[in-house]
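Below is one structure; the comments refer to it alone.
With one protein chain held back, the other chains of the complex are shown just where they sit.
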Amino acid sequence: MGAFLLSIGLLAAGGLGALFFSRRSRLAGLFGAGGALLGAAVGLAEVLPALLDRTPRPLRLDWGLPLGSFSLALDPLSAFFAAPILGLCAAAALYGVEYMEAHSSRRSLGPSWFFFDLLMASMLVLCAARDSVLFLIAWELMTLSSFFLVTFEDEKESVRRAGWTYLVAAHLGTAGLFLLFMLLSRQAGSTDLSAVPALSPLHADAAFLLALVGFGTKAGFMPMHVWLPEAHPAAPSHVSAVMSGVMIKTGIYGLLRVLSLLGAPPAWWGWCLLAVGAVSGVLGVLFALAQHDLKRLLAYHSVENIGIIALGLGVGLLGRAHGMPLVSVLGFAGALLHVLNHVLFKGLLFLGAGSVLHAAGTRDMEHLGGLLKRMPWTGSTFLIGSAAICGLPPLNGFVSEFLIYLGAFYAVVAGGAAWGAVAIGALALIGGLALACFTKAFGVVFLGEPRGEKAAAAHECGWPMRLSMAALAAGCVLVGLCGPMVLFWSSGTLLQVCALPPAAFQSLLFGSVLPPLLWVCGAGAALLAALILGALARAWLLRGRPVGESGTWDCGYAAPGPRMQYTASSFAQPITGLFSFFLRPRERASGPEGYFPASASYATETPDLFRERLYEPVFSGVLRLAWRLRWLQHGRIQLYVLYIALTLLVLLLWRLG
Amino acid sequence: MIWTLLGVPLASAAAAFAIRADGPRRGLLLAAALTHAALTAACWTIQPAPVFGGYLALDAAGRLFLSLLSALFLAASFYGAGYLRAAGRTKEEEDAAGFLFANAPEAVFTGCLLCFLGTMSLAVLSQHFGLLWVGIEATTLCSAPLIHFHRQRRSLEATWKYLLVCSVGIALALLGNFFLAVAARQHHDLLMTVPELVAQAGRLDKQWLKAAFLLFLVGYGTKMGLAPMHTWLPDAHSEAPSVVSALLSGALLNCAFLALLRVNAVLAAAGLADFSGELLVGFGLLSMAVAAAFIIGQGDFKRLLAYSSVEHMGILAFGAGLGAAAPAALLHAVNHSLTKGFLFLTAGNLLAASRTKSVGEIRGLLRALPRSGALWLVGFLAITGSPPFGTFVSELWILQGALARHRGVLAALYLAFLAAVFAAMASVVLKMSQGEPSDRLKEVPGDDADPWRFWPPALLAAAVLVLGLWVPPPLLDAVREAAAVLGMR
Amino acid sequence: MRPELLHLPLALFCAPLLPGIINRVKAFFAGRCGPSVFQPYRDLLKLLRKGAVFSRTATWVFRAGPLASLVCAAAALALLPLGGLPALVCFPGDIVLFAYVLALGRFCTVAAALDTGSAFEGMGASREVWFAALAEPALLLGLAAMARQGGELSLTGLYGSLEPAVLLAPGGPALLLVAAALLIITLAENSRIPFDDPDTHLELTMIHEVMVLDHSGPDFGLIQYAAALRLWLLGALAAGLLLPVRTGRPWLDLTAGLCGLCAVALFTGVVESVMARLRLTRVSQLLAAAAAFSVLALMLVRGAP
Partner (left out) sequence: MSFWLESLIILVVLCNLRVLGSSRLTACIQTVALQGALLGLLPVLAHLDALSARLLLQAAASTVLKAAVFPWLLNRALRQAGLQREVEPFVGFTASLAAGVLFLGAALWLAARLPHAGPEALSRLVPTALFTIFVGLFVIVSRRQAVTQVLGYLVFENGIYAFGMAFAEKQPLLVELGILLDVFMGVFVMGITLFHIHREFDHLDTDRLTALRDS
């Protein structure tokens, strides 16, 4: 655990250094990002070997609090989640150095870097914590530090609103976790997580539901996702990348960790996760499709991808509950790999969105366009990320979705037709809609002509930002091509999650899981090779031929311009119209009037269904109730004394009667 | 030693009334506070002998609360010295409605402040129920002029309500004393001291004892601020000068809590722990609920803090009533006092800078008053029980106690109220802290830099932070011992 | 010669015949004489010999689109069995790869269309992804129904185990529902009537044709060729299910498969001749119906023993 602790120490030092030098933003950035990068490097040295190490040595220190202890251990499950945290945070820190530069003239960056390092450190501790109290403390610190990062630009009303939503949602979720962990520690007799005994079915069910709600809020399961589309756009982009890429995954980690403590799952847990996954996935991507704020779109996509992960977990749990080990392994493997993959492509996409924001000054897709020419690096990496998030071969997204599909197909064949079909149908629909969504995102932002002056004047970002995006894009391609290897590296984690006998697990892994994956990745490589060959052939074909350039063919329209292009809203309109029952888009239109119409406008917005129909009524109901109760304190002293007298009377009559 | 503990503040108070010059009087205030703190610190190593026939003695619970009181008073006295210096410069101030008002003479303020310390010490040190009651009663008396320091209509109204409501409550507590005496009536030899009654609890008449407890609960509960008897609290806390609010909330409420715990000890010894525990738990949850309702959308930040005190008194009662969580409740009393103390002191700084208590008129604290603004935000996190602050530990510990007693529903309610308060406070505090500074804060007087009024709250905040990371073993032992002394297990 | 090596070249070579057949059928119904069935070959050769004109707006994405869609279609062909001939590549789960490789091709086509910055191509792209999003669940659920009946997870395995007896076995008739769904998907994915009218050039009604308005020369040729391959791909799925002739003799089986493909082309031609294009809003209903067929089939088939 030495290097791991050293890594946390480096992060602490970097964060405190940044805070100390807040007045000098360059130095603060140096400390903050330097701490993160060094910490990541040192931490990876410990974490990567731990991926396959099935006998971790726990570290246990007594501390000065009356409950809990400082107890850490890096088993494969912890390491599997800690590694992406280190990697993505390092990339984001590098990116942040340049990205935050623009803010340094107006305010001190020290606190921001401090909270960044704190966020990273708390996530690391969270992943390794083996004690309820330590876990809860790390969890809360993670929430708080990310809250302060989200509200970095607090002069904006929308950011403040987002910050509040995030903080409150996170806290409500945490309340569930408090109950969960106290329940577990009551059963265990101590706060040590490794001491949790086998629970009675009632307790286990309660614990599962609490975990689903508590961790689900952080992970972004619908309908607990409301904070996500608010907070991610509000945060600085490298923070959005970290939050969306790894922070929400701590919810998945928590769920897996608790599941590993609860023993054999009943089938309805799997059904729960499957339902949550299908709803989150389909509705998440539908809402994403309806957005025209680029970062909000990406945020809803996080909900979708979390839904895919939940589908995988659901398939895994159901497979386990119905005694289909292969299905279980495939489902869990797909879910785990999708965790990793989502880190890579969602991190990449948020960083790309940040570059766009940085260069063009707006996130509104209706004002963007044509950026691929102006920002070739950002555009190309964003394209890779877009294809990966749609789950297209030969990129990484396909690898994980393939595993889940395969699990579901095996389930259909082996007698679990109902849930297999739910998973297949949901995944297919999600896949198709995601394709629509990302062709829209990439096409509208990067292709065509700029729709605004700022977009026309955009420029490529500097090397730190480009380097971090390129690294993540390379990760997407590599995982896509080396899927079996990555799966092998995560086999320790997988074994832990599946809870199978090692020998049976090994034979399943090598006999039935890795071979198709090898084929898939081989096919991906072949596809790439064919593309390259094809490109050469095409170049050869066009060699010496007349190749002209001209304006886009517009069927004879006389004055084409950028404003003639299809907009993001119109692109998505057929699908959003089809699903308007869920999306309930709002239109604001002022049509052209008179013989010589001057101007006309049309705008749509799609507010969150659950926010509008579920949370706002509840909150305003509570608010109204509170206002009613206000009457109690109306200023008349007579009634104040009456309260006392009545209390006394009631108590005397009730307790003595 | 006990006589000194009581004598120093009271003698200084007498002197303060007599001294004419402002400077030496402020020096006297600091000196008295320092002496009291030093004496209290000494009590941790030397166990002071009981005096006055055992009526006055320092047990573990008393020591804990006395230390808390002394520490808070020390911080408040430094802050108060700075406050008086600033307030002394202007003869007349303008209130929110634009009326001019003068402050009470500084001598009266200082004298009453020291008297307040003395009477609170008396309440903490008393082992005799009558004397305890006298102490509590006397605190009301000394604090009334403090609340009425600003000679204006609103503070007068607050004082009137404080006096009347608390007098009714305290009179009921007196009746409770009588009932207790009746319960012990069959045994003429019984003294009305805590150890004696605890020792002989089995011989007390159960029915009268129960009735006595009900009266004490309502009586001291009024003083402690349990709903629905809390009505005086928001008025008094919001209208008093912030130093006084800090002491009221951080020290006075604790004294009443301790008084209630002492009665509870007798009941527990008589085998009526379930009877009293249920009531405490019920009132605790009710207070939390009522406080949550009033914190939602609260428009006055000092009232916000006052309602938060009601909430925390509810938490204390809840924890104490659960029995298993008693040490946690005592630790929470420590955390709450320190946190609320520094929050009120910070609120005083905000008020001095912005001249308004209205939440709606304050925006952008973090930019306008970086230091006080940051303290305000830290205070919010601390008071709502976020790590890494001490309140997190104690609230979690109380929750653990609730679950240990198989009270899942109660635990869920407790969490729900905590979450509601968090959400409500977040919306108020974040609105105040973030964004661009509002008009009220555009041109801020240099008060944010006044070290006299920055460091006391900052040091208290540091203490709360430390308690969240490391609870010193002596404190932990003290808390456990105090819980044992108070018969809670 | 191993038979699985044969299928790919055969398909690559014969695919353009299918649009030729369709055109011929349509001409017959219209009472015209019509072009030869080999006309698509001539068109392709001519296009490949031409130069090209590119839009000034477009980037490398536009240039890469046609090639990528062709490569994807060819890759999918490698997974496809035909009339008893196994596919070049087969492994459990290649169903999924098949569907997603096609999706990749679509992604590239759509991106290329958006790259021109033209309103019309944007419109076509929007409709393309709309229909595809609905067709994808229908396709995968249909294949899942077949997998449940056959107990196999690769295309080769599924089609290899099919024989007339399977269709007559308990649960077998449900597979006809899958066949119906596959036929609908074939029409939708290839932008055929009733989803789209490949003959009109009224841009507002078009989907696929309008997306490729700006391509010219060899790139356009690649697009036409890829379209023919896609017709082959999906048609083969439907035909394989409807004509599961298994004589045990590979050449006979292959011939049966090819006949099935021709039948699909004939069917398409007939449909195009006798039906009108649907209103756009009805299209999603038809695709939903296809998905419903698949789900129904999935419920009705008997699991493999």
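Every chain is named by a letter (A, B and C) in the order it is written, and numbering of its residues begins at 1.
Keep in mind that, in the parts below, a contact is a pair of C-beta atoms (placed from the backbone, for glycine too) under 8 Å apart; a residue touches a chain by one contact, two chains touch by 3 or more.
All values derive from a computational prediction rather than experimental measurement.
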Neighbouring shown chains of the undisplayed chain, as defined at the top: A, B
Option from B:12, B:67, B:127 or B:159 whose C-beta touches the chain left out: B:159
Residue touching the undisplayed chain, where the options are B:170, B:197, B:258 or B:398: B:170
Selected residue (touches chain absent from view) among B:230, B:262 or B:303: B:303
Given B:109, B:133 or B:380, the one touching the chain that is not displayed: B:133
Contact footprint on subunit A, counting only the chain that is left out: 627, 630-639, 641-642, 644-645, 649, 652-653, 656-657
Sites on subunit B contacted by the missing partner chain, in the whole complex: 129-131, 133-134, 137-138, 140-141, 144, 148, 152-154, 156-161, 163-164, 167-168, 170-171, 174-175, 177-178, 181-182, 185-186, 188, 192, 205, 207-208, 211, 234-235, 238-239, 294, 298, 303
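Please note the rule applied: only the chains that are shown with their structure count from here on.
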Shortest path length from subunit B to subunit C (each step joins two touching chains): 2
Chain centroid nearest the full-protein CA centroid: A
Farthest chain relative to subunit A (centres taken as mean CA coordinates): B
Gap in Å, rounded to a whole number, between the CA centres of subunit C and subunit B: 78
CA centroid of subunit A to CA centroid of subunit B, Å: 44
Subunit A-subunit C separation of Cα centroids, rounded to whole Å: 35
Contacts with two or more other chains, residues of subunit B listed in rising order: none
Residues of subunit C whose C-beta touches two or more other chains: none
Subunit A to subunit B touching residues, read off their complex: 63-67, 133, 136-137, 140-141, 144, 151, 154-155, 157, 160, 163-164, 167-168, 171-172, 175, 178-179, 182-183, 185-186, 622-623, 625-627, 629-630, 632-633, 637, 640-641, 643-644, 647-648, 651-652, 655-656
Subunit A-facing residues of subunit C, complex: 48, 50-59, 61, 64, 67-68, 70-72, 74-75, 78, 89, 91-97, 99-101, 103-104, 106-107, 110-111, 114-123, 125-127, 129-130, 132-137, 139-141, 144, 147-148, 151-153, 203, 213-214, 217-219, 222, 280, 284, 291, 295, 298-299, 303-304
In the complex, subunit A residues that touch subunit C: 369-370, 372-373, 383, 387, 390-393, 398, 401-402, 405-406, 408-410, 412-413, 415, 417, 420-421, 424-425, 427-429, 431-433, 435-436, 438-440, 442-444, 447-449, 512, 515-516, 519-520, 523, 526-527, 530-531, 534-535, 538, 541-542, 545-555, 560, 562, 564-566, 570-575, 578
